[in-house]
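Every protein chain of the complex appears in place save one, which is left out.
Up next is chain A:
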Amino acid sequence: MSRFTSRRGLLFGTAAVGAGALLTGCTSNESKDEPAANDQPAADDKPGKQVTIGFAGPQADHGWLNAINDNAKSRAKKYSDVTLEITEGSNDTAAQIGQIETLINKKVDVLVVLPADGKALTQVGLKAMRADIPVINLDRIFNTPQAYRCWIGGDNYGMGLNAGHYIGEKLKGKSNATVIELAGLDNLELTKQRTQGFDDALKNYPNIKKVARQAAEFTVESGQAKMAQLLQAQSKFDALWNHDDDQGVGALRAIDQAGRDDFLMVGGAGALSAFQAIKQDDGVLKATVLYPPTMAASAIDLARALGQGKGVGGMAEFEIPASITLYSAVVDKTNVDQYMSTGFK
């Protein structure tokens, strides 16, 4: 209920300010055509009001998650007006709830939460919002928009889509081309989305047929094992879409062990080792589709803007958006240098 009260309060406040402005406009003799956005500046690097940001993420047991933590920390360090309260990462739902509640009790100004399980942590997101602490929900989304002020995350469907288009363009003009897919953990929603995007993209290229798909587990070990089997099963194919660069380390090892180089490979996520292989261009890996861990740095930016009551630079609105879906850019030899610094180990 308090959530609604505060939203109503906000609406009322805005209306009052608007009425005031209208009155001023009416009574003043001076014409004021300046856009209102000037009254509410966009966030920039200049120090502003002090903001304490609470950050709660899952256990960094994977290269990408580790990069998320690093990105958040280094971005917060950049701003003299930001204090970061970071909790120990945990994959245990109860433990993460406890950590977020601690941050709520500490009365941080803004919360950034990357939940280990978005659905399970929705309640604590709601609790923070009701305590008037706005939540930036990072990547794994809560069940209801009431539990966050802004969501920022990657585009799994877009990853598959862009990987499919990249492969489609590379194989254009090749009749009866075949592709195979090395997917991630099949019990995750994001894996299904990546596959769906890929399949949808391939529909634009009638000359290409997907002939095999196996699910690995986002680990090097499983990537090697599943890829070795796929290579044995498919004596000839033209392209491979691998959902994750970490399991890609294992997949590339299996490809090397099988002595195969007769196809092109597109990875996913944006690991440093993948960028380096793309730059060297002496193997099958030709591109990777981003799922950028820099989203954690952007989440800190958004939290700071929110805490200082500012909007986003380059946009007309007074406030930060309610939802931001990142773009899954394709990184290949032509633009890899530009992205190298974002590569995670």
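The rule is short, and it goes like this: a contact is a pair of C-beta atoms (placed from the backbone, for glycine too) under 8 Å apart; a residue touches a chain by one contact, two chains touch by 3 or more; residues count from 1.
By definition in this document, contacts and distances are computed from a predicted model.
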Name the absent chain by its UniProt protein name; which of "FAD linked oxidase", "Fumarate hydratase", "Polysulfide reductase NrfD" or "ABC transporter permease" is it?
"ABC transporter permease"
Write down which of A:Asp117, A:Glu189 or A:Glu221 is the residue touching the left-out chain.
A:Glu221
What chain A residues would touch the chain not displayed?
59-63, 65-66, 186, 211-215, 217-226, 228-230, 232-233, 235, 246, 249-250, 253, 256-259, 271, 273, 345
